[in-house]
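Supplied in C-alpha cells, the structure appears directly below.
Just one protein chain is left out here, and the rest sit where they should.
Labels for the chains are A and B, by order of writing; each one numbers its residues from 1.
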Amino acid sequence: MNNFEFSRASDVADAVRQMAADPGAKFVAGGTNLIDLIKEGVARPSRLIDITRLPLGRLDETGDGGLRIGALVPNSDLAYHPQIEKRYPLLHSAILAGASPQLRNMATTGGNLLQRTRCFYFYDTTTPCNKREPGSGCSAIDGLNRMHAILGTSEHCIATHPSDMCVALAALDARVLATGRDGERSIAFADFHRLPGDTPQFDTNLKKDEIITAIELPPKGFATNYSYLKIRDRLSYAFALVAVAAALEIENGAIKEARLALGGVAHKPWRDRQAESQLHGAPAIRESFVRAADNVLRDARSFGHNDFKIELARRAIVRTLTQAANGTPQSQGDKRIR
Amino acid sequence: MANMSTSYLGKPTSRVDGRAKVTGAAKYAAEHNVSGLAYGFVVTSAIAKGRILRIHTTDALSVPGMLDVFTHDHRPKLAASAEKYGDEVAPPGSPFRPLYDDRIRFSGQPVALVVAEELETARFAASLIRVDYEQQQHVTDFEAHHGRARVVSENGESQSHKRGNAAKAFSQAPVRIEVEYRIPVEHHNPMEMFGATAVWEDDDRITVYNKTQGPQNCRNYVANVFGMAQDAVRILSPYVGGGFGSGLRPQYELPLAVLAARALRRSVQVALTRQQMFTIGYRAANIQSLALAAERDGKLASFRHQWVGMTSQFENFQRNYVTWSSLLYKCDNVELVQKLVKLDQNTPCDMRAPGGAEGLFAIECATDELAYAAGLDPLTLRLSNYSDKDQIEDKPYSSKELRECYRQGAEKFGWSKRNPQPRSMKDGNELVGWGMATGIWEAMQMKASAKAVLTANGSVEISSATADIGPGTYTMMTQLAADMLGVPIEHVTAKLGDSALPDAPVEGGSFTTSSVGCAIQAACREVQKELLRLAQRIPRSPLAGAKLEDVTLAEDGIRHKSKNVEVSLADAMRAGNIDRIEKEASAEPNEKSKYSHYTHSAVFAEIKVDEQIGVVRVTRIVNAVAAGRILNPKLAASQILGAVVGGIGMALHEETLTDNRFGRFMTHNLADYHVPVNADVHAIDVIFVNEKDDEINPLGVKGVGEIGIVGTAAAIANAVYHATGKRVRDLPITIDKLLRP
Partner (left out) sequence: MMVTLHVNGVANKLTLAPWTTLLDTLRIHLGLTGTKKGCDHGQCGACTVLVDGRRINSCLTLAVMKDGAQITTIEGLAKDGALHPIQRAFIDHDAFQCGYCTPGQICSAVGLIAEGRAHTADEVRELMSGNICRCGAYPNILAAIEQVISQKSAAPPRDGGP
C-alpha cells in the first residue's frame, strides 16, 4: 500500500473539514473495498480519515414512520435488525446475498454505496481503463465482458455496480443523507449513483467533501410481496451476473404499486419507472411480468460475452416478480430457485 | 513379523498433525520470522513478449527502509546454461530462468525483486518500479492457433497409438458419434501462496523454508542454479498449504529469495501474491475431438481421440491424455493422437490427475453420447465393452475391481431407478439429472528411502524427504511404523519435508504411499531383524533359533508368537550395548512386472437445474473407488471427497480467461476465478471397494490422491445432459451456456 497519512475524525464536522483540506484524502470505515483497491494500486490516497468512531451507528425510527440507518451500521447488523427483517425483508435478503459473513460484519451501510466496480480491467493496472485512468480507453468493450453492463452503458465504460444492498435500497426509494461544507442534504437513491457517460471515473454524485451520514427508508417496506433473486457463477460468495429486487403491493389480484430494480447490469442499481408504471393496475400474472421485463430491457445492449445477460435478466425479472406476487421470496440460505 | 500385524493399518486414525493444524502451530513457508529477516516483493511483466529496455528503480530505492532492487542487470551470478534450471519433473525443453536476461516470454514473468526491511515497504516500492519494454507481437490465442498444433515426440516417444483401422471401422458401423470437447486454462490455487524464507548462514550455505511438493527437487535446483554443493543447500517444507501439482517444480520465489539472501547476506522472505499465483503453471487449455462407433448392441467398433493442447515456447508439456480408453474399453480399431501448439505463455504444469482428468472428461462424455446414440443405458454400454487387458501394453491388470465399483456405486446411488429419457426427471420446478462416468489413474511407485529409529525406551522416529501437502503423509508414516514396530502411534514421530532426510521423490501422482510407504516398511523390517539378532545375543536367549516370522514386536519387547517367551526392548539393546537401532532402507518398483497397474472408480452424480435460469446445483455424488489396500479409510475418504470437489469446480466453475490483446490472464484472483465454496457442495458418498493386490507392491496399495477427480466432471456433464437434453461440451458448464438456444 502507498504511504498515506492517517487521521481520525472526531465528529462529522471534523471529517468534512479534514476531507476538504486534503484533495487526495479518502474516508475509511469498513475498508472492505478501499483497502483492497489500495493494495492493487488502483487507489492511492494521500490520507485515510478513519470515521469509524463517529456516532453514526444507530438505527432510529423517523417521524414519518420510516427508518434512519446510520452510515456506520455494519451490513450484518442491518440485515438482522428486527425492524429490517420484519418491515423491510427485501433489504434483509439483498444484504445476505452479498459478500460473505465476515465481509458483512466489516462493511458499513455508507461504504456499501461507495463500492467500486469489480471489472477486472479496472483492477489490473497494466491495462487501459477509463474509470481508473480517464482517457486511457475501455478494455472491456472489445475484451472480456461476460460480467459487464447491458443497460446505460457508454462508449467509455461498461462497468457494473457490484452492490446487492443498493439494489434493494433503490427499489425501496431510500434517500441518502450527506453532509458537506455546504451543510446536510438528502439525495434520492436514484440520483445518488450515476451512469458512466464520458466521465466514468465518477461513480456517484456525492461531492468530494461530503460524507454519507445515514440512509433513510420510507415507511413502505413491501414486507408481503417481495423477492431478491441473485444469479451468479457459483452458489455463494460471488458477484451477480444479474440480480433483481422486486416489491409489489397487490390488491384483489391487481398490482397497486410495483418496484423493480436490477443489479449486475448497469453502472448503477437500475430502476425503471416506466416499466413499473406499466405494471400499476395490471393483473399480478405472468403476462404482466413478461411485458415489464421486455420494457426494462427495451434498450439493452450487449458486447459479446455478455449477450446472454439480456435473456437472463428477462427471465430473472419474470421469475422474481412471480416470486414476489406469490409471496414465495427467494431464500438466500437454501439455493433452490423458487 | 513376516506378516504385518494390523493394529493400525486399515483403521480410521485421525491425522497425527491435526492438533498442530487446528491450533495454528503448524508453520508454513512464509511463517518463519527468523531474525534480521528482509522481505522481497516481485514485480511482474505487463507484456507477454519482447525485451526489457530499462527498469527505473530510482523512485523505489528512495523509499525509506528499502534495501535493493534485483533485476536481470543487477543481480549476483546465476548459472547460464538452461539445463541447470531443470528439475526432476521438468518437461523437455529449456526451462525459464528468473531474472536471467532481458527477454519477456510471458505476461506476468518476474522482472524485478524489490527487497526492504518491511513487507509493506517492499510492496509499495514495487509499485513505483517502471519498466520500459520493446514490445513484440505475441501469440496467446489457443482457440485461433490450435490448428497449427503438431505431434511432439520426446526421446522418441509420443503418446500416439494406433491399432486396427479406425477410419474404416467407423464408416461401417451403424452407431456413430463425432464430438469435440473443450477444457479451458485452470489454475491450481492452493490456499497457501508460494513462499520461500531463505535463512542466510554464510556465503557457502543456505537453508530455505519453501512451499514445495519436493524438497530434494528444490535442493538440487538451488545447488545447480547458484553453483553450490548439494549438501550446502537445505530445503525445509514441513507443512505445505496445498499443491495439487503446482509445487512439483521449483517456482520462481525460491531462486529469488536465495538470490537476494546471498546478495544481501541476510535472510530474505519472498511470497507470491494471489495474483502472481496466476503467473506460474496451470492446466493447459485443450480441444479434444472424438469419433466413436459401435454396433447396435453397443460393442465398440472404432475409437478415435485427438487431443490438442497448449504449451509454452520454451518447454513441451504434455501428459498422457488419450490412451485411457484403451485401458477401459475393448476395441480393435483405435487411433489416438496428441498434439501441441506453442504459445507465448508460461509452461503448463501438472494439475491434479494431469492427463486423466482432462482425457476422461472427454472420453466419458463421448461414451455417454454413444450410449444415447445406441439407445443403451450408459452403464450397460460400459460393461459390455469392459476390458480385462491393457490394450496399449498388452498386459493384464494386477487387479481391477472396476466392475465392483460400478455395481456398488450404482446400488448406493439408485441408478436402476433412473429414467434414461432426458428431461424426464423433475423435482418441483427443477429438472433432475443423473449421470455417471468412469475414473482411472496410474498406480505408480517410485524409488524412495526411509530411515527408522527405535530407541530402548520404545520411541520410534521415521523419516523420509517426502512432503505432506494434505493427503496425510505424516499419518501414513506414523501408522506404518507403529504397526511394524509394535508401538502405540503416540510413540512415533514422523519427519518429512526436509531435503536432508533419506531420498524421496516429489509428492505427486498418487505414488507417495506406495513409494515412501514401502521404504518405511523396508526400513522397519531392518530394525526388526537387528532387534531379533540382538535379542538372540542375550545369554540363553528365549528367542534363540527363532526366525523373523516366528516373533512379533510389542510395545515392551520382542515376543515369540507360539511360545510364551519374550525379550524386552531394553534387554535386547543392552545386549548390543546400544540405546537405539537406526536403519535406512529403500524400496523400488518391480520394473519387470508382467502386469499393468491402475486405480479405478465409478462416479455417479445427481444435479438439479432450474432450466429457465440455468443455475445448476450438484446435489449428490457417489464415488466408488478400487485402489488396492486402504491404509486409513478416514484420510483416504477425505482425499476422494476433496478431489470430487475439485471435479465440481472443473465441471461448473473453473476457468482462467485470457485477454489475447494483452496476452494476459485476466481473472487472476479468487473473486473472478471461481472455485467451489461450501454452498456448492452437498452429499458426497465415498465407497472403497475391496481390492486385494499382492503383486503391485509389498503393501498392496495404489494411492488415492488423483482418482477422485477423474471422471467427476464427466459424470456431472452427463447429468446436465440427462436433466436438460443439452450437451455442453466446453467446460465449465456455466449459466450462459445452458441458456444458449
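To be clear about the criterion, a contact is a pair of C-beta atoms (placed from the backbone, for glycine too) under 8 Å apart; a residue touches a chain by one contact, two chains touch by 3 or more.
None of these values were measured; they are calculated from a predicted model.
**Student:** Which of B:Glu31, B:Glu461 or B:Glu582 sits in contact with the chain that's absent?
**Tutor:** Reading the full complex, the residue touching the unseen chain is B:Glu31.
**Student:** Out of B:Ile392, B:Leu496, B:Val645 or B:Ile733, which touches the unshown chain?
**Tutor:** B:Val645
**Student:** Please pick, from A:Tyr88, A:Phe122 or A:Tyr237, the residue that touches the omitted chain in the full complex.
**Tutor:** Selected residue, touching the omitted chain: A:Tyr237.
**Student:** Please identify which residue in B:Leu9, B:Ala166 or B:Val240 touches the non-displayed chain.
**Tutor:** B:Val240
**Student:** So that we can see where the missing chain sits, which residues of chain A does it touch?
**Tutor:** The list for chain A reads 1-6, 28, 31-32, 35-36, 38-40, 48, 50, 52, 76, 80, 99-103, 105-106, 235-237, 332-335.
**Student:** At which residues does chain B meet the chain that is not included here?
**Tutor:** Listed in rising order, the touching residues are 14-15, 17-28, 30-31, 33, 118-120, 124, 188-193, 239-244, 271, 273-274, 469-472, 634-635, 637-639, 641-646, 669-671, 675-679, 681-684.
As a working rule, only the chains that are shown with their structure count from here on.
**Student:** Going by the contact rule at the top, pick out the chain B residues touching chain A in the complex.
**Tutor:** It comes out as residues 46, 63, 120, 123-124, 127, 428-430, 608, 610, 612-615, 617, 652-653, 657, 659, 661-662, 664, 666-669, 671-672, 674, 676-680, 734-736, 739-740.
**Student:** Please name which positions on chain A make contact with chain B in the complex.
**Tutor:** Against chain B, chain A makes touches at 1-3, 39, 41, 118, 120-121, 123-124, 126-127, 139, 142-144, 146, 231, 233-239, 241, 305, 308, 311-312, 315-316, 319, 335-338.
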